[in-house]
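Only one protein chain is missing from this complex, and each of the others stays in its spot.
Labels run A, B and C following the written order; every chain starts at residue 1.
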Amino acid sequence: MYKTEIELTGHLIDTQLLSRVIDEITDLGGEFEVLDTTIGKTRDDVSWARLEVRASSCDKLDRIVKAAVALGAVTVDAEEVKLGEVKKDGVCPEGFYSSTNLETFVNVGGTWVEVENIEMDCAVVVDPVAKRARCCPIGSVRAGEMVILGSGGVRVASAPASDEDSGEFSFMGSDVSSERQKFLVLRELAEEMKRIRARGGKILVVAGPAVIHTGAAKHLSKLIDAGYVNVFFAGNAVAVHDVEAAFFGTSLGVNLNDGTAAPAGHMHHLMAINRIRDHGGLRQAVEAGALTSGVMYSLIKNDVPYVLAGSIRDDGPLPDVITDTVKAQEAMRSHLPGVELAVMIATMLHSIATGNLLPARVRTICVDINPATVTKLADRGSHQAIGIVSDVEWFLKELASLLVGEAVGQVAGA
Amino acid sequence: MYKTEIELTGHLIDTQLLSRVIDEITDLGGEFEVLDTTIGKTRDDVSWARLEVRASSCDKLDRIVKAAVALGAVTVDAEEVKLGEVKKDGVCPEGFYSSTNLETFVNVGGTWVEVENIEMDCAVVVDPVAKRARCCPIGSVRAGEMVILGSGGVRVASAPASDEDSGEFSFMGSDVSSERQKFLVLRELAEEMKRIRARGGKILVVAGPAVIHTGAAKHLSKLIDAGYVNVFFAGNAVAVHDVEAAFFGTSLGVNLNDGTAAPAGHMHHLMAINRIRDHGGLRQAVEAGALTSGVMYSLIKNDVPYVLAGSIRDDGPLPDVITDTVKAQEAMRSHLPGVELAVMIATMLHSIATGNLLPARVRTICVDINPATVTKLADRGSHQAIGIVSDVEWFLKELASLLVGEAVGQVAGA
Amino acid sequence: MYKTEIELTGHLIDTQLLSRVIDEITDLGGEFEVLDTTIGKTRDDVSWARLEVRASSCDKLDRIVKAAVALGAVTVDAEEVKLGEVKKDGVCPEGFYSSTNLETFVNVGGTWVEVENIEMDCAVVVDPVAKRARCCPIGSVRAGEMVILGSGGVRVASAPASDEDSGEFSFMGSDVSSERQKFLVLRELAEEMKRIRARGGKILVVAGPAVIHTGAAKHLSKLIDAGYVNVFFAGNAVAVHDVEAAFFGTSLGVNLNDGTAAPAGHMHHLMAINRIRDHGGLRQAVEAGALTSGVMYSLIKNDVPYVLAGSIRDDGPLPDVITDTVKAQEAMRSHLPGVELAVMIATMLHSIATGNLLPARVRTICVDINPATVTKLADRGSHQAIGIVSDVEWFLKELASLLVGEAVGQVAGA
Partner (left out) sequence: MYKTEIELTGHLIDTQLLSRVIDEITDLGGEFEVLDTTIGKTRDDVSWARLEVRASSCDKLDRIVKAAVALGAVTVDAEEVKLGEVKKDGVCPEGFYSSTNLETFVNVGGTWVEVENIEMDCAVVVDPVAKRARCCPIGSVRAGEMVILGSGGVRVASAPASDEDSGEFSFMGSDVSSERQKFLVLRELAEEMKRIRARGGKILVVAGPAVIHTGAAKHLSKLIDAGYVNVFFAGNAVAVHDVEAAFFGTSLGVNLNDGTAAPAGHMHHLMAINRIRDHGGLRQAVEAGALTSGVMYSLIKNDVPYVLAGSIRDDGPLPDVITDTVKAQEAMRSHLPGVELAVMIATMLHSIATGNLLPARVRTICVDINPATVTKLADRGSHQAIGIVSDVEWFLKELASLLVGEAVGQVAGA
């Protein structure tokens, strides 16, 4: 929903100016609210009114405002964006505008153009000739580029743009209560995943190591094999424990088939890292026939792109891990175009990092047994995130069961 | 495991006293640790040693200590319990002994007798003639009764007594981590429940309202129907929302079949209470054919005894609720004999209250999505509680699936 | 804020009907929003509009609606309440209206009268002759009384009524974030407490046992002595551990002056209960000179009324505890008139129970180190609750320091 304010002054009632403006707004599919009025005491006094006008697209809003202006209304945000030149690589001019993750239009030379690659906390680089605008992390601006200064001439959608099927994926608000029927939410999610796969959209999965520790990797592998995971973000630990499970049947030294501690099992993860380092990387280990199961194996076998981003907690790390955090962000960004749904499972660091990069329009499901993870994600600006406070193990098991169909039986019979 | 300390003094090494005592202890199946020694500097000096002796039963320990005493050892806790007379109903003499929930023996006139109805934080009433001892809440002692003073002559097991099948129900310690494979724990629990049902033991279920809100009531009903719930403790809210679901298809006003809010649904729970009050109680509503589904219906239909204990949060309450908390405790106590397993689901108040009443030997599983509930239970003295940090909905669904077999399919197809 | 809807039909624009109605609404201090319109295609077609009208009091709204009706508007909620007779004590007629905790007016014979003793989840008993209405728990209605059926003729404020000083006590929304400067919130709270004390208002404190375990009792006692606590609600445990501290210097057996475990300290709380039972109650123990410090002592000495409500977790309990939960609710209710601020500290059970009884207009501060307590309180309908995720010990210490002034120095020097 886009909005702006207009003002009316004059003999509003006698001249029917207010009535006619209201008529026009509603005729053109807009909504309005009278924010403030000063009504003249006598017939001859001048009245004044301020209205908020809302429309579902920036375009529609433009048409309404123009019609109102034609009737005598005055618009408030007609100004164009102000631009400032970048003088030094990686440094913006003071007063630069920083973006939100909501659809944004900017007034460049009288035309409202959409900001490309929308992402929160970026500068907006404008090409005034081509009339294009795009988000750019402040560390990546280059000398000579023009970035927006101040917030004049910027129109930000007040919520993710609705599209045709929005009604189908409604959930119970952005609630993170744990006292709800998660099965209902899960069913909606599964339906949405089916629709996205059917239309060739991309689903991003972001995962933390609990996926492996809880033994849920086999369910995730099923989803990968069935084409429900199109991009995968994680850290070193997920891959390490996944490989540990493939090599030793343990995760953090605990046997996944019976929950007992393996003798000297605490060394397994280092042995797993070491072995993959010896191969030169995960793909090489798969190609050498050494790594034959697990989430990473499924991703590689199905040619699903993945980004393993480094953190200072990492052991090893695996050769596949991008240890430079700025480069890791870039790698993550490069896989986002086309993503329609992000499913974040049991990881606060990677969920927040991914949330920072995602446009608000990308539906985001955050599954964690700790409600604080979901709350933090929303606090950090990813308001579109829907939280499911739940067991990772059972969430993935049920999801695989709904989408692939055999998971339940297999586990129950395991 | 029971333990006591003995002391040896003399020419320990020359006389082989220490060796012979150690020999005796191990011969009789005991264990020992040398806690402290003073070894004489010369052959002629007297040495001294203090040993902790341990045995798996109070009886065995007695035999060992007697054998050691025969060899010259001195025992430390041979004294008899001291008794004091209750002068006023509900008031114990100063210095009275207060119990733990572990198996306890007390030395009454030279005989070690087991304390009956063991429960933490009670006085121990002794009948010196009959040589019997039993736990009694301090508010329930009666003038003229004799209670134990001090802790002399009291032997407390250091951990729940082991029995034959203990190895089969081992879990992963008393861990409350959420990063584990819960399915493995669940499978062990299901096996244990089968064994208890098979041998005619009693299983107690203690539940909070989340069981109803999450839509898990149908799984719990299956377990009741299949004979896996033999006693049931809850509060007013569980029964209220269960009845609300039976009457209106909602829990707290939320439709259980699609998660949407029912119009004026926030009034449903009061309407449900009112209707049951009109019938005079839950059983009457079942008999009248008005209440035909839900957890309470299943309990009544299967003649499973239940205690609904009042709390100051209650609306209504239902006529079945015992509003006096002391009487509610008494009602709960009366159902505990024979209980071998307590499964506590999503309720802190009722879990702790039940934990207060249970002997430590009763296996206790506490399922909650909030780790704090489990931690609090253990902090309050119920160290035997094993925590499962998990979704109530999925916990009960899987458990019903493992024990009754159809739950998964039904829900997946729902 | 009260609201209702009105509809306009006719030649809205030609006749200036819409303009004149808008003029009237704003002239009378109301606000409005056009919810829906059907504008006739030609000059001769009839147009239609639906407006939501809002005003800060039920009275003002009435005047506005009457003025609009005089101009030709049609009002939607003009109907009177429907009443049904109670046939059986403690049972309402089907379809009875259940209350919220917001200021509510009901249309009795054409007059809007305020519902007295407003409390959530109650029936509303109406005296049609005296034109009075009051909340009544459903278990307390008596045969022959008339209660409201359905929601026709009921107007509920959309938020707590504002008063003059509302601006002064603004806080940072109903946020429960722990990453904020609590000192700022605390300062506002202290100012509000000073204002309430100055004007003779009542402050209610609801406390859990952590107040005692953390050693914060001395700070609370200071606030009591200084007149900042005018009513006190708690459970058995608070009083027990408070008395334990007074008698033995321990809380749950831990020495409060150095944090070490006292020998046999786990028996202290039972000994404390027993001793008070021997005296016949807390007041008697104070009068006998046996209890000379602690929170309960301060309350008794300063004649501050308190309610100790029983729960099934209780040991003992103390003779002062009201063990019947329905009677405990009644006792709590009887102390609420005049309460302007409720400070709830570290107790989920008593906070929710009190929240159930409080009108929404009573400012409520909920202090707990666990964010879930605050969230649950709001979920259960006490939306006015402002959460402070914080240490109880330091919260009370700072508050005492701000209000009484010496706390900090004393403790630092302790």
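Observations, loosely collected:
Note that a residue touches a chain if its C-beta (ideal position, glycine included) is under 8 Å from a C-beta of that chain, and two chains touch if they have at least 3 such contacts.
What you see is a predicted model; the values in this text were computed from it and never measured.
Within the whole complex, the absent chain has one touching residue among B:20, B:60, B:134 or B:283, and that is B:20. Across B:34, B:143, B:264 or B:288, the residue that sits in touch with the chain not pictured is B:34.
Touch with the chain omitted from the figure is made, among C:30, C:137, C:215 or C:253, by C:215. If you put the hidden chain back, the residue from A:139, A:305 or A:338 that touches it is A:139. Subunit B residues in contact with the hidden partner, per the touch definition given at the top, are 12-14, 16, 18-20, 22-23, 26-27, 32-34, 37, 39, 177, 371-372, 379.
Touch with the hidden chain on the side of subunit A covers residues 88, 90-92, 94-98, 121, 137-139, 151, 264, 266-267, 269-271, 273-275, 277-278, 309-317, 323-329, 332, 348-350, 352-353, 356, 370, 372. Seen from subunit C, the chain kept out of the figure touches residues 172, 178-185, 209-210, 213-215, 254, 256, 258-260, 369-370, 389-391, 393-394, 398, 401-402, 408, 411-412.
Here, only the chains that are shown with their structure count from here on.
Relative to the C-alpha centre of subunit B, the farthest chain centre belongs to A. Remark: subunit B and subunit C have CA centroids separated by 37 Å (rounded to whole angstrom). For subunit C, residues that reach two or more other chains under the stated contact definition are 372.
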